[in-house]
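Working notes, structure below.
Every protein chain but one is kept in place in this view of the complex.
Right, subunit A next:
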């Protein structure tokens, strides 16, 4: 139970219970050679392609600045643009629903599906519906939700979790996918053909045939959106496979669940993101399918359109002057592909639908820092800065990481469920705090520091190969440095003394 005002508060959508903290989850991934190889191959391939696609645009820096400015402006006036969006969608024949948290969003969608009398829905890949665990909620209500994105299908058939924003099955290789298709497809619909091989073309064809049956039968589709245009009420999905186009045009009823930060003011603003999003995510100049829908149009496309606007911690995030820049994110996943920590740890280690650097700053803001995994995420980075460098909306991820670390170890103000609370310093950092305080006392007293350094120099012969306690984290895989015979400041002082006394031939020894 959360006591407002004093507790380290949980967010509206806490991490799954029992999810291990990042270092523990990452340890398993690091020691899984197949996973390491899959991740390394995939991230390095797309990293190189992205760099080439971005280098083609002479005005990349200006596009990046424009994207940042559009998003910042929209976030500053989010209340106004969301109301304008609701009016535009309603005028175009759609219905807008507001969901404060995951539970409310799931209730709304379940009710809407039940009203149609359908027992199954097709889905275009959507981070927002993953964030609220919509598939599980629908399943509880006896409604089957079929993912139609190829990678999402692989994840769903494997009873697995996505591990990447753009390539949810990045952790799987072709052989694993072949086995999965052969084993699982028949249980959910059209089975994989006999003798299925692991050629990508063959795998894609099997998925296409399996999915085609679902598209043609579905009465209801559930989608997310990459952007929503306030002035026209238009929603936009960028995708590569055409499954999205099928979901968005074939069924009678379309339900879109979208985070409130996805709105942009005008249709013209899309110009910027149509250039930056595909190049940053798939390294394509333009994604193969861009589908836009504005309410309903008689006889063409869905006859009923519902937009569920999802908050789920976003207005709390917006209240944070440093952290709010994470809401600029357009989910391109460039930061994942370039992150050396993601490359070794894999997406599952982040315990969130948003993995990688952006997940490390977004999840603890949307969910709060109360759970072990959320408290560990801001530390899942070396602050190397590669993520900020590639971000097409210039989110200073390292700055937010340090800001959240401060909140966790020092405590401080935060907004949870619309209420200003004071987060208490997290437990488990007490020993570190004491150690750093002791270090500071030493470092702030050069006399004591010098004595400490000399002690280290004298004890250099005692240097163990492995340290006990927390020091083991270093010595398990690395040798300790050899302490010098003399610290620098003693060398300097000795040299100074010799300079002042009449010059003798014997020089000061080198440490």
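Definition applied: a contact is a pair of C-beta atoms (placed from the backbone, for glycine too) under 8 Å apart; a residue touches a chain by one contact, two chains touch by 3 or more; residues count from 1.
We take it that contacts and distances are computed from a predicted model.
A.B. asks: Identify the UniProt protein name of the omitted chain, choosing among "(Fe-S)-binding protein", "Lactate utilization protein A", "Hydrogenase maturation protease" or "glycine dehydrogenase (aminomethyl-transferring)".
C.D. replies: From the choices "(Fe-S)-binding protein", "Lactate utilization protein A", "Hydrogenase maturation protease" or "glycine dehydrogenase (aminomethyl-transferring)", the unshown chain carries the UniProt name "(Fe-S)-binding protein".
A.B. asks: With the full complex in mind, choose from A:268, A:285 or A:433 the residue touching the hidden chain.
C.D. replies: Considering all chains, including the one not shown, the answer is A:433.
A.B. asks: Kindly note down the residues of subunit A that lie in touch with the hidden chain.
C.D. replies: 22-23, 26-27, 30-31, 36, 340-341, 344-345, 378-386, 388-389, 402, 404-410, 432-433, 436-437, 439-440, 443-444, 446, 449, 452-453, 456, 470-471, 473-474, 476-481, 483-484, 486-489, 491-493, 510-511
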